[in-house]
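First up is the structure itself, then whatever we jot down about it.
Apart from one protein chain that is not included, each protein chain of the complex appears where it belongs.
By written order: A and B. Residues from 1 in each chain.
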Amino acid sequence: MKIELSIKRRPRELPYSNIIVPMGSIIISLIVSDILLVLSGVDPMVFFIVLADSFLSFSSIRYAIPLILSGVGLAIAYKANVWNIGAEGQILAGALAASGVALFYIPPDMNPVTAAVVLYVIGFSAGAGLGLLAGILKARFNVNEVLSTLMLNYILMQIVNYLVYGPWRGVREYGYPRTDIFPDNVWLPQLIIGDMRTTVNIPTLAISLIIPFLMYFLLFKTKWGYEIRVVGSNPNAAEYGGINTGKVIALTMIISGGLAGIAGVGEVLGIYRQLIRAERVSAGFGYTAIIVAWLGKLNPIGALIAGYFIGVLVSAGYTLQIISRISYGAINVVTGILLLSLISLDFISKYKPIVKVVR
Amino acid sequence: MLELVARAIIAGTPLLIASIGEIYTERSGVLNLGLEGIFVLGAATSFVTTLYTGNAYLGLLVGGIFGAFIGFLHGIVSVSFRGRQVVSGLALTMFSYGLASLIGKSEVGKPLPTYIYVGDIWMELIAIEILIAVAFWYILFKLKLGASIRSVGDNPNAAEALGVDVVKVRILSTVFGSFMGGVAGAWYILGYIQVWTEGAGMGRGWIALAIVIVSAWNPLLAPVFSFLFGGIEAALWRFQLPPYNLDPYLLGALPYLATLVILFMFMATPIKKYFRPPASLGEPFYKEERTI
Partner (left out) sequence: MSRGTTPQNLFFNQEYREALAYMKDISKSFYGNKALNNVSFNLRKGEIHVILGENGAGKTTLVKILAGLYSPDSGEIFLEGKKVNIESTRDAIKYGIAMVNQYPQLVEELTVADNISLSLNNVGLFNQTSKIGDKIIEISERYGFRIQPWKEIMNLSFSERQRVEIIKAIMLDAKVIIMDEPTTLLTTKERRLIYQFMKKAKADERGIILITHKLSEALEIADRITVLRKGKVVDTVDVSEATYEKLMEMMFGRTVAIHEKILKRGLGETTSRRVLEISDLSVKDNYGRLAVNGISFHIHKGEIYGIAGIAGNGQIELVEALYGLRKPVKGDIKIMGKNYWEYSKKEIKRIIGYIPDKIQDAVVLDMPIYENSILKLYDTSEYIRNRFIIDYDRAIEYSSQLIKNYYIAAEGPDVYAGYLSGGNLQKLVLAREISIDPPLIVAVNPTRALDHFSTEFVYETLYKFKETGKAVLLISEDKDEVLRLSDRISVMYEGRLIEMGRREDVDVDLMEEYMIRGQNED
């Protein structure tokens, strides 16, 4: 006797798979996380208590902001089948450009609102420019965008570190690798609840709440969104219909790079108020945002929800790091499993496994 | 100068091992972005193994086995489950980063009892490596085994119709390539840098992936580019010292910049016309797909 496993494409996707698949993978990854924690000697309930706590904490929102912004951008790029893995570098580009301008060009008497607008635009442009570079390389020369965006991540990281260790190192920072604190007219205001100051900065929070809806509209109601979706689902049909694929690639790279750039601005102007080491500015958000995009099923509003959830997870992760001896690396294990189970469960919603017993 | 060449060869060896493995994987139609994580995981596991057993060759083997395990996961998710290869690969890189850090964390910086010393025999090393590249080329292009691998990467539906087990060949090629990736990471620690710190080997998997492209998926060309990148790495180390004293961070960006530039030069010039990627690279296979 032998068991044969075969599969058949379902005539329709499983109903509610848009909800079941993300939920299922979250549950799987939470269980695995808890097992990992138990293995390192933590009480199994601690994890869930910390998680429940994080759901209502401002630090979750603080992490959710860059994750949502970058994640929504990546969702747009992935929808066009453009594999931007460069949000990390694009966040850094935004942070770097905004820091440079804030330090050296913004006059101390400039109106804070004007300054904020200028710096957001600068950050957006820097991120978008970096994205566009990879976009052009892909559209014109078919250079693999996964590799080019990755390489740019590393390059940006080294440049930021070079600056904070070298020419931009602050004179009032006792030799620490970071720039001087920015003048306070460029500080983005942080949310204050009662007399508690949170690390949530209001303008970037507002942007990250508006952008998903804007991008949803762009993707599903406008002609550009139509082009993006056609290019992503069938590039041959796109060419057939006269859609300029190169333009679509460039557009999605500008959007995703730009949104990551804004996230970078939010980090340096809204939280640190100075440029610090690259590893701490972006802190892997650019990579985690890939999960946000997928968990949201490449839907911008889905990414908003997913971004918040991952924000909770990241915040819980930091808390756990403190109360247990689990290293930051453990978080990578969990996010990896989350992403893997996402695409594996997707399979079940599209294909029906058939088990046959062969005599 | 000679010393620089020797260092280039030694630094290029892990890149060569990883890229030859990945060439086999990609020839079967599977893009394995998990290679980056596998390299790092291979480094960590071989370090810990060698630390505890005192046997560097066992270290190599264990690194390879961990790599093969990750490759197997990639095969299941992207070949059997038809998940997007890019996403599965990235997920596995994250996962492997995490695993590597968990496994090695408590052993950081401990001195290795033994390692693989090739400093004196680097000329023999070149010869062996070129022979290996030729052997892998021969298998890929002359034997039925190679024809099976290439068939599932070019046209899996036709391959299946001819009687090739596409799913099996793709998974096994992925497992093999990942085994090589793990061995490469292990070699990086045991045969080259000889110490492990958190994150050791990061970035090299990506470079190996780029080498695969510029080598036009041909094992014969892989040594050329592996040694080139090895050379860049060896030069970096040299340029930090007097009399050059260049900034380590700016120098650190160099390998990545070089990768980007070489990729660009390869794609933007007419040579790329002669080297096409496997026609179905990255495409999931579904047996009952409409073929006409």
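As a convention for this text, a contact is a pair of C-beta atoms (placed from the backbone, for glycine too) under 8 Å apart; a residue touches a chain by one contact, two chains touch by 3 or more.
Predicted model, so just to flag it, every value in this text is computed and none were measured.
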{"item": "Residue touching the undisplayed chain, where the options are A:D43, A:E239 or A:E279", "value": "A:E239"}
{"item": "Candidates B:S28, B:S46 or B:S148 - the one touching the absent chain", "value": "B:S148"}
{"item": "Absent-chain interface as seen on chain A, which is shown", "value": "4, 6, 8-9, 11-12, 221-224, 226-227, 229-230, 233-234, 236-237, 239-242, 244, 356, 358-359"}
{"item": "Missing-partner contacts on chain B, residue numbers", "value": "142-145, 147-148, 150-151, 154-155, 157-165, 273, 279, 287-288, 290-292"}
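In the analysis below, only the chains that are shown with their structure count from here on.
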{"item": "Centre distance in Å when chain A and chain B are each reduced to the mean of their C-alpha atoms", "value": "27"}
{"item": "Complex contacts: residues of chain A adjacent to chain B", "value": "8-9, 83, 85, 137, 140-144, 146-148, 150-152, 154-155, 158-159, 161-162, 165-166, 287, 290, 294, 327-340, 342-344, 346-347, 350-351"}
{"item": "Residues of chain B defined as touching chain A within the complex", "value": "33, 73, 77, 81-84, 86-88, 90-102, 105, 198, 203, 206, 209-210, 213, 247, 249-250, 252-253, 256-257, 259-260, 263-264, 267-268, 272, 286, 288"}
